[in-house]
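Removed from the display is one protein chain of the complex; every other protein chain stays in position.
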Amino acid sequence: MKALKQDVYDKNLELVRKQLVIYTWGNVSAIDSEKKRVVIKPKGIEYDDLTADDMSVVDMEGNLIEGLLPSVDLDIHLEIYKHFPTIGGIAHTHSTWATAWSQAGKGIPVLGTTHADHFYGEIPCTRQLTPEEVAEDYERHLGQLICKLFEDRNPLEMGAVLAAGHGPFTWGKDAAAAVEHSVILEELAKMAKLGLDINGGQPVLLPNHMITKHYTRKYGANAYFYQEKK
Amino acid sequence: MKALKQDVYDKNLELVRKQLVIYTWGNVSAIDSEKKRVVIKPKGIEYDDLTADDMSVVDMEGNLIEGLLPSVDLDIHLEIYKHFPTIGGIAHTHSTWATAWSQAGKGIPVLGTTHADHFYGEIPCTRQLTPEEVAEDYERHLGQLICKLFEDRNPLEMGAVLAAGHGPFTWGKDAAAAVEHSVILEELAKMAKLGLDINGGQPVLLPNHMITKHYTRKYGANAYFYQEKK
Amino acid sequence: MKALKQDVYDKNLELVRKQLVIYTWGNVSAIDSEKKRVVIKPKGIEYDDLTADDMSVVDMEGNLIEGLLPSVDLDIHLEIYKHFPTIGGIAHTHSTWATAWSQAGKGIPVLGTTHADHFYGEIPCTRQLTPEEVAEDYERHLGQLICKLFEDRNPLEMGAVLAAGHGPFTWGKDAAAAVEHSVILEELAKMAKLGLDINGGQPVLLPNHMITKHYTRKYGANAYFYQEKK
Partner (left out) sequence: MKALKQDVYDKNLELVRKQLVIYTWGNVSAIDSEKKRVVIKPKGIEYDDLTADDMSVVDMEGNLIEGLLPSVDLDIHLEIYKHFPTIGGIAHTHSTWATAWSQAGKGIPVLGTTHADHFYGEIPCTRQLTPEEVAEDYERHLGQLICKLFEDRNPLEMGAVLAAGHGPFTWGKDAAAAVEHSVILEELAKMAKLGLDINGGQPVLLPNHMITKHYTRKYGANAYFYQEKK
């Protein structure tokens, strides 16, 4: 568990280095799928005051196994892990441009190849939660709302969601991939907003054949984008 | 008084580090409520030329006790301290995005949980001052105008105001909290403006049950956001 | 002349440090009014390749006295010095936000106290030059066009102008003041544009009594903003 705690700690700090979070905003977690343990940033403590050893380790019901008390957003993470068994890490930020889209309650359409290179389709935005969903088990309900949007989707092909009025959650095969998705999402959110302005508020959608070409150039059976350096 | 002067000096420099002020713009003060003394940045001197010892110490009528001549905005600070006995520090900046809202003469509505996490409701904007209010005791009148907006409000739940055509003032339990509110306000002002653009100028208000949930998750009797690290 | 060359060199580099210019864009000059000499950045050489000794020294007709060949914008500077005998330095940049206003062909109205603290009134924008004015002595004609806008103005109260389709020129009592005006103008241009957006494109003008209050609080016979630190 020590290595995973170190990794989660590092990736939480990576959010700060990439200027996606300030103060206590944001959190990163990772799962050890075999041992059924989730490691997550503790709640309500500034990044400077944290050590790798402080990371919270919980079981799949959220019971604390070791470390400080977990992030208040823990239940959101747990719901996502339960529904997406193929992922290994989750990141949550209030990054400026992605949060602006969340606050507008709008998904980010595929406007360019930069988007299609990393996310296969529009990045969806949830609806607002009802008073009943907020009154009790708020965080769990938000997690379930997110997962419901992905019933027919492969979460490894769409590693991001916008929580309406709140901000982005991203995920991937591990914590590093989750953070990378947060960085890229923020850049896409900025490009999309600026391009909308240039075009008088009207989106110019990337044609489907371009979306598929760019996504499958990087991912899937016929991908030819990456190479290993020996 | 030495410790408070050091703190006020540090927090003034924190405004520079957080890129909220340039040149002589902005000022931070703190109050010693027992001794009825306010410590504030001296007027008209660049940050680089100041030392902690230069900080101005004044009584509640603004008489100089020690240090250099106080900021021209002193009377605004004094009015706020007189009306808000629970606060310990005030910060004033001309930070870009919050000032843009001030110059538009508009309060910042609650558009997301990032806002509700820190400010309980719309961040209000004053009206413009009249020629009579400006002709004499301008700074005192601006302070009174600000306080009038808070007659029915707890200043610890709404630690910011926009002075129309001018810029933001923020406060909190001490100078550090005041500066933190300036940083967060600037980020909220940016997110709010960008989200407005995305939505064609129409704000999407965060529902009241979400505002209350997020604010009370962090503050008040049932808060569960923070923890102490022992 | 050695001290003035060093100062002009330093202030040219200050434009780079303040992120107002890249590559060879922009130039700063200063005048020795007694000796009738103007020192200006040489033309077409990157900042990294310049030394203080390279600075061009010219007489009031633009004849080279010492140093490398002067900036192609020299005649603009000379015209301004001839018409504004009270100023000591001029800066020219293509800073992003001020240039955007120039490219829109619009002056920057007084929308807030940050503006009124430093520039007494709307920052004017020239008209475009005619084909005849451009065909011969282009730079001199641009200089004259700028000066014509200031026939009834004190250039020390309005230390900036926007050249339509081009970018800003600023000045002040010395090169340092000229550069400071470039920095502040860029910030004002940004605030003004963002506030316009927030208000649906409609400017909210600062009332005249506020403009006068803020400008005269800092400058003129009854100023009370600055102090000397002994």
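Read from first to last, the chains carry the letters A, B and C; within each, the first residue is number 1.
Quick note on the criterion: a residue touches a chain if its C-beta (ideal position, glycine included) is under 8 Å from a C-beta of that chain, and two chains touch if they have at least 3 such contacts.
Since the model is a prediction, treat every value here as computed from it, not as a measurement.
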Quiz item: Among the chains present, which touch the one that was left out?
Solution: A, C
Quiz prompt | Touch criterion as defined above, residue of C:P124, C:G165 or C:P207 at the omitted chain | solution = C:G165
Quiz item: Footprint of the hidden chain on subunit C, which residues?
Solution: 22-23, 25, 42-45, 49, 54, 68-69, 72, 94, 96-97, 99-106, 128-129, 131, 134-135, 138, 165-167, 193, 196-197, 201
Self-check item: Contact set of subunit A toward the excluded chain (per top definition)
Solution: 111-114, 180, 183-184, 187, 190-192, 194-200, 204, 206-207, 209-210, 213, 217, 224-227, 229
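Here, only the chains that are shown with their structure count from here on.
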Quiz prompt | Computed distance of Cα centres, subunit C from subunit A, in Å | solution = 46
Practice problem: Find the geometric centre of each of subunit B and subunit C from their Cα atoms only, then give the gap between the two centres in Å, rounded to an integer. | Solution: 33
Practice problem: Give the residues of subunit C that touch two or more other chains, as numbers and ranges in rising order. | Solution: none
